[in-house]
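Following: one structure in structure tokens, then a few remarks.
Every protein chain of the complex appears in place save one, which is left out.
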Amino acid sequence: MTPDALAPYLPLLAVLVLAGGLGAIVSVMSALLGPKRPSAVKSTIFEAGSEPSPGSARQRFAVKFYVVALLFIVFDIETVFLYPWAVNFKALGWFGYGEMAVFAVTLVIGLAYVWKKGALDWES
Amino acid sequence: MDGISITLQHYLFLAALLFSLGVFGVLVRRNALVVFMSVELMLNASNLTFLAFARDAGMDVGHLPALFVIAVAAAEAAIGLAIIIAVFRSRGTVNVDDIRTMRL
Partner (left out) sequence: MLTLPTLTSTDFLPLWPALILSAGACLVLLSEVFLSSASRSFQPLLTVIATVLGALVAAATVFSVPTGVFGGFVVLDPFGSLVSLVICIGVGLSALLAPAFLRGRQAERGEFYALLLFGGAGMSLLVLSNELIFLFINLEILSIATYALAAYLRRGPRPAEAGFKYFILGAFSSAVLLYGAALLFGATRSTLLPQMGAELARIFTDPTLSDRQPLAYCGLALIGAGFGFKIAAVPFHMWTPDVYEGAPTPVTAMMSAAVKAAAFAAMVRVFLVLGRGIPGDALLTGFSTLAFLTMIGGNLLALPQRNVKRMLAYSSISHAGYLLVGVASLFVKSGTTKGGVLGVTALAAGATPDTAGALRGILFYLLAYTVTTVGAFGVLGALERRDDEVRGFAWDLDRLAGLAQRKPAWAVAMAVFMLSLGGIPPMAGFMGKLLIFRSAVDAGLVGLVIVGVLTSAVGAYYYLRVVVYMYMRPAPEAGGLPERNLSTELALVLSTVAVVVLGVLPGITGTWLSRGGSVFLGR
């Protein structure tokens, strides 16, 4: 492969270097400058603000989550249609925008139904 | 390139293998969830076939079927799992052999 073939990836390399460098600098600075007062709460495992779940990850989930999981799958997959549109956004113009608006409105109708139906509320 | 080059035939063979595995799974396996996963395998085999042919012919639009099939498969998964849960709640099993109240 010639060096020319790699030229388009130069900005990517720049981003990697910048982001990596910034991350490294921040970590080093906070380790050097920050105050250190460890406590029992602070040294527990952090898990997205909730109680950490110890043990194996291969446990059974309550079936009440399945509706949320299914909704996630269905809505998540719709992004597959957004990507090709986003890539061709300029070429598609207002026509594509209109098509996508129809698509999004259809999804919003579904979401409104799901929300009002209470399917997103797993506590009840 | 040295060694084996991956040609259209390899993809098609893999897809045919996946499809056959899926058909075999639907016919032979007894767990409803596994049967359902076998159907998904068949859909993915079709996807792979579409993509392989599209790439071989150099057609960009040939990739579109795969996107639509993925979305359809997700919708199908949602309804299928809901039905399997309904079956499980009504009779406490997802074994295909036990799901036969009605017969000839």
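First chain written, first letter: the chains are A and B, and each begins at residue 1.
Quick note on the criterion: contacts are C-beta pairs under 8 Å (C-beta built on N, C-alpha and C of every residue); 3 or more make two chains touch, one makes a residue touch a chain.
Note that the structure is a prediction, hence the values are computed from the model and not measured.
Where subunit B meets the chain that is not shown, the touching residues are 12, 15, 19, 22, 26, 32, 35-36, 39, 42-43, 45-47, 49-50, 52-54, 57, 59, 62, 64-65, 68-69, 72, 75-76, 79-80, 82-84, 86-87, 89-91, 99-104. Listed by residue number, the positions of subunit A touching the unshown chain are 88, 91-93, 95-96, 106, 109, 112-113, 116-117.
Going forward, only the chains that are shown with their structure count from here on.
Chain geometry summary: the mean Cα position of subunit A and that of subunit B are 27 Å apart.
On the side of subunit B, the complex with subunit A involves touching residues 67, 70-71, 74-75, 77-78, 81-82, 85. Contacts from subunit A toward subunit B in the complex involve residues 63, 66, 70-71, 73-74, 76-78, 80-81, 84.
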